[in-house]
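Take this structure first; my questions come after.
In this view, the complex is presented without one of its protein chains, the others remaining in place.
Should a chain be cited, it is by its letter among A, B and C, assigned in written order, with residues numbered from 1 in that chain.
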Amino acid sequence: MTRPLNSADFDDDKLHEECGVFGVFGHEEAAALTALGLHALQHRGQEACGIVTHDGDSFYSKRALGLVDSTFGDAATIERLKGYTAIGHNRYATTGEGNMRNIQPFYADLSSGGFSVAHNGNLTNAHILRSELVSKGAIFQSTSDTEVILHLLALSPKKTVQERLIDALGRIEGAYSLVAIAQDQLIGVRDPYGIRPLALGKLETASGEAYTLASETCAFDIIGAEHVRDVQPGEMITIGKDGIKSDFPFSRDKSRFCIFEYVYFARPDSRMEGKSVYEMRKNIGVELAKEAPCPGADVVIPVPDSGVPSAIGYAQGSGLPFELGIIRNHYVGRTFIEPSDKIRHLGVRLKHNANRAFIEGKSIILVDDSIVRGTTSRKIVEMMRNAGAREVHMRISSPPTAHSCFYGIDTPSTEELLAHKMNVEKIARYIGADSLAYISTDGLYRAMGETGRNNDKPQYCDACFTGDYPVDLKDHENNWTGIKVTRLQERSGKTGGAKG
Amino acid sequence: MTRPLNSADFDDDKLHEECGVFGVFGHEEAAALTALGLHALQHRGQEACGIVTHDGDSFYSKRALGLVDSTFGDAATIERLKGYTAIGHNRYATTGEGNMRNIQPFYADLSSGGFSVAHNGNLTNAHILRSELVSKGAIFQSTSDTEVILHLLALSPKKTVQERLIDALGRIEGAYSLVAIAQDQLIGVRDPYGIRPLALGKLETASGEAYTLASETCAFDIIGAEHVRDVQPGEMITIGKDGIKSDFPFSRDKSRFCIFEYVYFARPDSRMEGKSVYEMRKNIGVELAKEAPCPGADVVIPVPDSGVPSAIGYAQGSGLPFELGIIRNHYVGRTFIEPSDKIRHLGVRLKHNANRAFIEGKSIILVDDSIVRGTTSRKIVEMMRNAGAREVHMRISSPPTAHSCFYGIDTPSTEELLAHKMNVEKIARYIGADSLAYISTDGLYRAMGETGRNNDKPQYCDACFTGDYPVDLKDHENNWTGIKVTRLQERSGKTGGAKG
Amino acid sequence: MTRPLNSADFDDDKLHEECGVFGVFGHEEAAALTALGLHALQHRGQEACGIVTHDGDSFYSKRALGLVDSTFGDAATIERLKGYTAIGHNRYATTGEGNMRNIQPFYADLSSGGFSVAHNGNLTNAHILRSELVSKGAIFQSTSDTEVILHLLALSPKKTVQERLIDALGRIEGAYSLVAIAQDQLIGVRDPYGIRPLALGKLETASGEAYTLASETCAFDIIGAEHVRDVQPGEMITIGKDGIKSDFPFSRDKSRFCIFEYVYFARPDSRMEGKSVYEMRKNIGVELAKEAPCPGADVVIPVPDSGVPSAIGYAQGSGLPFELGIIRNHYVGRTFIEPSDKIRHLGVRLKHNANRAFIEGKSIILVDDSIVRGTTSRKIVEMMRNAGAREVHMRISSPPTAHSCFYGIDTPSTEELLAHKMNVEKIARYIGADSLAYISTDGLYRAMGETGRNNDKPQYCDACFTGDYPVDLKDHENNWTGIKVTRLQERSGKTGGAKG
Partner (left out) sequence: MTRPLNSADFDDDKLHEECGVFGVFGHEEAAALTALGLHALQHRGQEACGIVTHDGDSFYSKRALGLVDSTFGDAATIERLKGYTAIGHNRYATTGEGNMRNIQPFYADLSSGGFSVAHNGNLTNAHILRSELVSKGAIFQSTSDTEVILHLLALSPKKTVQERLIDALGRIEGAYSLVAIAQDQLIGVRDPYGIRPLALGKLETASGEAYTLASETCAFDIIGAEHVRDVQPGEMITIGKDGIKSDFPFSRDKSRFCIFEYVYFARPDSRMEGKSVYEMRKNIGVELAKEAPCPGADVVIPVPDSGVPSAIGYAQGSGLPFELGIIRNHYVGRTFIEPSDKIRHLGVRLKHNANRAFIEGKSIILVDDSIVRGTTSRKIVEMMRNAGAREVHMRISSPPTAHSCFYGIDTPSTEELLAHKMNVEKIARYIGADSLAYISTDGLYRAMGETGRNNDKPQYCDACFTGDYPVDLKDHENNWTGIKVTRLQERSGKTGGAKG
């Protein structure tokens, strides 16, 4: 018997960014620019996407499951989304089947007028706040954290939307970067630790300047916008007809930007906090070659595609040749037949194939960015051996991933993380490698240009490696109290918390 | 040039019921029974449908645009809707393109637990209440009246859902019949005037008795349920594991059941308020033959399909033969090419054709139930003449429709109603008939078994004929104040108020 | 467990016409007219439809599964089908799942130019001819009889398409009415017995006259065309720029038009062979009331919808009142959940419901047009008894259907026909009726205006009642020899012979 296979389950053993956001103010083609921006940010979320626009009078919305180009690829859809202000959102699949009601941006008619918001991040006290709000009569339509912000805003006694938003954000805890439209303004806010990214860009128009906000600078490149600067931790930027205003309404601590954005999440052509992501990845590879050399090996082989920059770095650092020893099929869709028992032993490789000519008889160094559950690494090592590799050495361009993320990244529970259960030696045996090395935490910080991790005041959020969580976890899934949320099960028979 | 034609626009000149509701408690196949019940009630709304079920623990929901059999026709969908309690809703198309967020039943997580409701009717003070609620921080997700009830409920300080519901309904005005699920109970309520119908049925099960609520008794017949009685005006019925409870929480006036349900809306095989709909229609035909005979005519021809019962009555009353002089194409879908100019003059008839053999050279009496804008009547008279009719006499089994309905029926604005603009003589000329007669209001009441209309205390709501509205219209669309609702335009670029 | 139910299986116990054809020459809107014509002929086939047009230079084609309005309802499709000549075809579902390759019209590039044909009927020597053709190197793409004609034409040594067509038709046996486009002409042919219908119509255009061919005259009415005359048995009509030409290339016998077209297949508003179908049906009802009166009965009730005209006739003939005692749900789609065991005993009625008010306590006469397997009749009788009927008498407006049709009608095998297995008395018991009567064959002929059946030279094809087949059955399914046709199974895993 055969059954459908989600090839993502089969092959992908990565942490996943849960969202990308984009906003633009002051451009006649706001919806088209937002569609392009979301397209550039597609790697941050592939389950669903949405755009809300505003023409100074009405709001216009389109939200759907699926990729940006299938939802916003036709001119008619874009033309219906009128206005010079727009925000958009990409969402990562957090549940087996998507729920329309969790697709952002969200919208509400407040007494102060229409308000729309899109959010990247995760609130750590969302469940507590939700319980409180429901007991006061609030009706939730989604299971998303973002709706908590909306209700706090709706119930705020303050007058302006900015005051209400500050009021609302003052009550929440966690990591967030959000873009919003209200009262003919585009608003961008980044949490006080600056855990999730948000950048500000500028675009010349016939009639002056348009401003744009995006999770990554690659979204500026696609529309030809200039990267002005990053929104700062704890900053609220308000863009309106009178220009840009910057506020810092929240008390500020040392920033703790997510270091995993450099390791894997961000697109290599993005710049974050003044650094080229590609360059950081290469640096890690160079550092890794120093920390964990592999004498006697013949060739450096990246695990495609995310391992390529650090493999180039490793090759340059070690002086060994860099070769594409694993070839990727560019046409892998989301589902395919699972091999039946009769053909499973044949070792089906839907996504990758060994480039045997460069493997056979060689001692190879595989470079990958991370190991989460280890399932894919194990298959790849086996594929290399089947293709005739004499020795297989694995080098990982991040420290062992031993702790779950609660700040907007989709991670397995801590119990499922391979590095939580085994030490490096055991992991090497589990995946079948002749040797295995991870970069050290200090090595990672050195690749970032630091002298090492400042353990008193860490320069980055590295909780997934160190367990050092900058924001309190009082409300994570296993630890919240309050009234029971009876869940409405729509379509899939499954629901789960949708994070921004 | 040709363009798509909505054949409903082309051919249908009827008022339309806006919704049908169904509920069942205590049956293992609750979702399947509800799908069947909604199928039997499909004539009350074809745009969208939804079912919410409850298994004592969770709620399950499926709502979609389209007919019941396309949404709920497959076993997998039904099986996902677990539980022994279910409510369902059919919705009539009130806007050009449907909006998913207005599809009922609605659901909310209240502090008292999950609550789901489906509603047939229209609230006349909905806009005032909505403004109030928004200014208090309520966030509306739909443009439907029904959501007002939900928010009133959420904000009620009372404890039990019944108390909260009474609290909420005490604030609303208008016509409504609603079914709801809360705290493991099925609740049915009918407004104090009993304007919209709601009936109670019973079904034997292996383990005892299940109860069911429905807009019409034809929904009981399809599942083999027994019609116990109608829910009474102002009654709240609560069905739970301990049986049925009846309350009358609202002050009661004389009931005013919608007389148009007998004329056109209801299925002829339904019984309402103790009367057979088909029999009432035939009675009207008999009465009409007395009031408006047509000496010298050869044959009675129904305008299919709704004119058939009263045409049979007219034929029996007049002693003239009844013949199918107009043949209906059973395969008319919702869209078809509009004839281009080159073929328009050919007189395209997508839906109906004259049965020439029985028309040619004859003096015919056409019997129809109502004339709204007159466009279809005009075409049918012309079709009869083209088929060789010597004389065409039109008889209408309702009084002239001269006033809009605000109690849950989709009517054109009063200005568009032909009978508002013209007297009977002019209408006859407009539609091209040799003679035209409507039944009188008293005649209509006589057909119902009354001696005539009691003008002091009318026995029915007949506002569409008489303008005598039982419930105050302070908040109908042209007459409400309060904060501006900035409308989010989703998909269609059009929104409008969705009524239950 | 529930599983999808094809409601047609559940409810319909009828013979089915297998195809409708339409053609037009000389009109700028040829494709639009053909779409409308096919729409009017939709009752003759609902599985698939197709149109081929010709603009004097190229041919254009669109064929699809589904109803005419879903395939041809949009302007873009119609506009792509250029030209002033068009033919179209509706096909009845003969297999469980449709096969695109059997959808007509068929097209071939012949050495004499493009040729397209659509066909209503069935060839009785198709298998023999197919074997011969394959052994000569012909490659068949479909399992349809019609393709045999195409190959005979392609291999004919004659020069003109007319000569080739005569050559081809001279080799085939069976019942057929076909329309074709070739060499800038529209061609219509009817088999020598005239078993299947084909009518000629005329349409005024800005620049002169357009001609049209159709299976039934209702297809002329929808486009405002005038019915000129029927194509005669054995006639080949050629319509070109120089007008109409009529030939009788085949030897002619007495015509034997299918009498079942009057009984059930044709739309009641069509005229066939100079007779109104509706009138013939009423006449049968009147005759049936004479032959098989029902003393003591209270009311005549049609089995909707096909039983209505003969029920009206029966009511008029008997002086009993005619009432709609069975109400049909107008929204029955093609699939619905099959009731699970738990609710099956409730007696689910998806399509029909008893109008209890007119049934209860009465002795009723049900009038239907035919009984094929008896399954539906049985359910309807039971439904009447459950609604309280005191007595149920069944009257059938055709003689017992005891023989399969091989001339283009979808019939069960003779073994499955109830009237083949039982006499009338047994059938009455099987369906549970208090009495049952069929019209006699002579009565049926009398209703047609004859003095009775001329057994030497029958005036109609009535083989399904009498077993008197006008065309030899040497090649029907159980009786053909020749090479084995290895069947390619596409999609459904099922194939069967597709008839025109």
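The rule we apply is simple: a contact is a pair of C-beta atoms (placed from the backbone, for glycine too) under 8 Å apart; a residue touches a chain by one contact, two chains touch by 3 or more.
Only a predicted model underlies this, so the values are computations on that prediction, with no experimental measurement involved.
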Chains on display which the left-out chain touches in the complete complex | A, C
In the full complex, which of A:64, A:218 or A:284 touches the chain missing from this view?
-> A:218
Of the candidates A:312, A:394 or A:471, the residue in contact with the absent chain is A:312
Full-complex touch with the removed chain, picking from A:43, A:164 or A:196, is A:43
Which subunit A residues would touch the chain omitted from the figure, given the whole complex?
-> 1-4, 28-29, 32-33, 35-36, 39-40, 42-43, 46, 67-70, 72-75, 78-79, 203, 205-206, 218, 221-225, 267-269, 271, 276, 278-279, 305, 308-309, 312, 316, 321-324, 327, 329-333, 335-340, 342-343, 345-350, 353-358
For subunit C, residues touching the missing partner are 52, 57-63, 80, 100, 107-111, 113-114, 116, 134-135, 137-141, 150-151, 154-156, 483-491, 493
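Assume only the chains that are shown with their structure count from here on.
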When the centre of a chain is set as the mean of its C-alpha atoms, what distance in Å lies between subunit A and subunit C?
-> 61
Where subunit C touches two or more other chains, by residue = none
